[in-house]
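Here's a structure for you.
Take a look at chain A:
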Amino acid sequence: MTEKMILIPGRSAKQGTSLNIGKLKDEYKEVTSTLEMNTDEMAKRGLVDGDKVRLSNDIGETIVSCIGKKPEDLPDGMLFIPYGPPSSELMASDTAGCGMPLSKHMEVEIEKIST
Partner candidate 1 sequence: MSAAMRIVNGKVYDPANNIDGKIKEICIQDGRIVDSVPEDATIIDAQGMVVMPGGVDIHCHIAGPKVNAARKLQPEDHRHDVHPGTPFTRSGTGGTVPSTFATGYRYATLGYTTAMEAAVTPIGARHTLEEFHDTPVIDKGFYVLLGENIFLQNLLREKRMEEFNEAVAWWINATKAYTVKLVNPGGDEPWKGKKNSNVSDIDEKTDEGLTPRQIIEAFIKSVDKQGFPHPPHIHCNNLGHSGNYITTLETMKTAGDMRAHIAHIQFHSYGGELGKNPVSKAAEIVEYVDNHPNITCDVGQVMFGKSTIMTADAPLAYVLKGHTKGKWVNADTECESGCGIVPFNYQEHIYMHTLQWAIGLEIFLMAKDPWRVILSTDHPNGGSFMNYPKLIKLLMDKAFRHEEMKRVNQSALENCSLRDLDREFTLNEIAIITRAGPARALGLKNKGHLGVGADADITIYDEMDDKEMMFNAPRYVIKSGNTIIGNHEFITDFIGKLLHISPEYDKKIEEVVQPFFESYYSIEFSNYAVDDHYLHDHEVIATGKA
Partner candidate 2 sequence: MALKLKLHTKPEVPLEADCICPDRMQSLSLAEIENLTVFHGNRQVPLKDFFECSGDFDGEIDVEGDLVDVKHIASAMSFGKITVSGNVGVHTGAAMSGGEIIIEGDASDWVGPEMLGGRITIKGNAGHMVGSGYRGSTIGMQGGEIIVHGNVKNETGHVMRRGLIVIGGNSGDFTGVNMVAGTIIVLGEMGIRPGAGMKRGSIICQTKSELLPTFTKSCDYQPSFLRHYFKYLQSLGLTISDSLMNSPFERWCGDSIELNRGEILLYAGK
C-alpha cells in the first residue's frame, strides 16, 4: 500500500549531539534515518517501532525505520525526520530564484517494506 504524506525534515537535539561525534559515525546515521509517524497512522499500516519503510517521490527514494509519536503531537498525514543523507535523497533542487530548495513539507509516498 502506498499513500502520499507530508514529510517535515527538521532538527532534533539528538541529531545535534550526534553530529558532534561525527557525521560518519553510526549514531548520526541512525538518528537521521529514523522517521517519526503518529501511532494511529502506524497502526493503520501495521507498523511497529523499528519497522522499515520506503519513502519515495519524483526525486528519489530512501529506506528508513519508523518510530511512533502521539497523534496529538504529530497530526495524521504528517511525518518528521531529522535532516541528513536520507532526507537529501528526496529533496528537489529547484530553488525558485532564491537559493533555497524546498526542504520541509515534501510530498512523499510511504510504503512498508515486508521483511
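Following the convention adopted for this analysis, a residue touches a chain if its C-beta (ideal position, glycine included) is under 8 Å from a C-beta of that chain, and two chains touch if they have at least 3 such contacts; residues count from 1.
Candidates were picked such that all candidates are chains of the complex that A comes from, given by their letters.
Just so we're clear, the structure is a prediction, and the values are computed from it rather than from any experiment.
Visitor: Just to confirm the interface: in this complex, chain A touches which of 1 or 2?
Guide: Answer for chain A among the listed options: 2.
Visitor: In the complex, go through chain A and note every residue touching candidate 2.
Guide: Chain A reaches candidate 2 through residues 94, 96-97.
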